[in-house]
Each structure stands twice: as C-alpha cells, then as structure tokens.
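Omission of a single protein chain aside, the complex is shown with its protein chains in their original locations.
Up next, subunit A:
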Amino acid sequence: MGANSPEAIRLDDNDKDNDEEIEAQIADLERRVAEAKSKRRQPTPTSQSASTHPTLFHPPTAPTPASHFLLLLSDSALPLGSFAFSSGLESYLAHQKPPPFPPPPSLPPLPAFATFLPLSLSSHASTTLPFVLAAHRTHHHHHPNTRHPAARLAALDDAQDATLVCTVGRRASIAQGRALLGIWERSFAAEAGMRSGTGAGAGAGQAALREFAGLLRGASSSSSSSSRPGGGRGGDDDDDDDDGGGGDPPAVAAHLAPLFGAVCALVGLGLEQTAYVFLLGHVKALVSAAVRAGVFGPYQAQKTLASGGVRELIAAVIAREWETPVEEAGQNVPVMDLWVGRHEVLYSRIFNS
C-alpha cells in the first residue's frame, strides 16, 4: 500500500494519507448508512395515516430535558470561567524547562502534555470526584434520611474546602463553583423547576441550593472583605485567621465539585453522566489551556479530546472513585500539589492556576 516510494519517510506519509483516506471512506459509508436507515424509518404519508395509527407516529425524538441540560453543562461556552485555569499545566511546563527532577528512565520520552494529562485527570478525580458523586447522590435520592439537603451540601462543601490544601487549586475550584451557582440561580433554576417540579424531592433540592446561596452570601458579608478568593493572588488571601483559631473559616466556600453534583442531579443527569461530564470538563479545560499555552494547535486538541484513550481514562478513574467516601478522598499525585502550588512563583502567567 502506497509503496511506490522507497523512502521510509514518504512511506510513512503515504500510510498516513492512506489511513486518512480510509477514515474518510468509513465516515462517508457510515453517513450513507445512516441516511438510508433514516429514510427507511420515515413514515410515508400513504402507508401510515396519523388518524388511524396515532400511536405509531413518532416525530423525530426530541431530547429529554435532562439531555438538553447535559449539552448545556458540557458546553465550553458555559460561563464557569474554566479557561482562566490550567490546573497546574502552565506551572508544570515551566518546571519542565530545565527539568528539576530528571525524568525517570523508565518513562518514555513522551511530549509533556501527554505525560501531564493522565496525571492531572487522575489527581483531579481522586481529590474532587467523590464530592461530585456524594452531592449528586444526596440531591437525587431524596430519602427521608437526607432531611436537610442544604446542610448536607454545605457539609460537603466544607469538607472539600478542608481537603484542597493548595491555594491555587482552591482558588480555581471556588471561582468555578461560584460561577456555577450563579448560572443555576440566574439561568437554570426557573426552567429546571418547571420541568421537574412534580416531585417534592426536586422542590427540596431547589430550596437547598437557594439556602446554600444564602449561606454563601452570609459568609461573604460576615467574613473580612479580603476573603474573596477569586480576586487576590497572594498566598494568604484565603482566610487570614492564623491567630490560633480566633476566626473560623466561612460557613461555605462554594467549591465546584459538590455544586456540580447537586446541579446535575437537579436537572436530571444520571450519576455516571454527571461524573463523566465533570471529568471531561477538566480534560477540555486542560486541552484548551494547552492550546493557549502553545503546546499544540486546535486540530491536535480535538484529536486528543476525541481519542478513545481519554474516554477510557475517564471511565477508569470514575470506576476507581465510584465507592470512595469523601472522607477518603485525597491526593494520589503528590507532585501535582507542588506544581499547582508553585504556580504562584511563575514570573509570567497567562492562567490563574
């Protein structure tokens, strides 16, 4: 195949061209099959009369409210401000320049991003995914024992706040969490309430988020004015109560993971879907950061996102954390804390983390 050139490089190129050609052919065939199938399914006016068989007539399936929200929550245009954060990628790249740690010999010379992505995803899942899952479970199953979903959400948020011990990571999580809470309140709540307003559970969930937002406002106004984590960039802009416990941290901080779980549950996303969208969002933010940092271009970015590798990896870390209680969440890539934490000491930065 394509062996009309003796040169190895040309051969490779031809192979690649060939592969692309085959891919294109496959895509074309698949499209044609799909077209044919859709024609077969389409009822012709003569064979089927809407008046005689009303139940047989299905208009093109409209997405359910849940899948509609799935698309919204997985959209890069969702204004969470994720683009402002590189989750340590920028710092990692800066630290790699003169490698502070010689790369382990067993590690194949992978491009930096290919090394970073799985580590970052794994670390992100081990520190935050249990909180997404727990919040979703709380807000989805309105068992009588979840009597105070707002209190449970606040407790999860507080535990997440205690678990993320890196300033830079906290800043990213809180900024995005607050943005999501804002989107929920201003944009989603009314519609989601109308759609799912049948069960008492959904109403309770809505009330819980409302109450949570109230707690956040209370916390922001009662704590010192400088405790707004999104704004500052110093190492001590979080809570300045380093005086032996005189001041306690605010009641809620609004981290992304628990709020994401709660919001997804309220708009009807399943638990697995929620976990998947949450982690895919992380990968998308990383890939977009890589493009902006000049690691690769937009086609390579989409190729990375489309790869079966990313899909499998997300599924694998979801399976790993499926049963992890939030009390056992933790950092499984300790150097990640160093890279993310040392984002503060970069000379020039294009990202907030």
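Simple rule for what comes next: contacts are C-beta pairs under 8 Å (C-beta built on N, C-alpha and C of every residue); 3 or more make two chains touch, one makes a residue touch a chain; residues count from 1.
By our rule, contacts and distances are computed from a predicted model.
Choosing from "UreD-domain-containing protein", "Ferritin", "DNA replication complex GINS protein PSF3" or "GTP-binding protein", the protein name stored in UniProt for the chain missing from the display reads "UreD-domain-containing protein".
Checked against the full complex, the one of A:211, A:272 or A:344 touching the unshown chain is A:344.
Checked against the full complex, the one of A:66, A:119, A:204 or A:293 touching the unshown chain is A:119. Counting the whole complex, the residues of subunit A in touch with the unshown chain are 91, 94-95, 97, 100-104, 106-107, 115, 118-119, 122, 126, 158-159, 161-167, 170, 234-236, 238-249, 309, 312-313, 316-317, 319-320, 327-335, 337-338, 341-342, 344-348.
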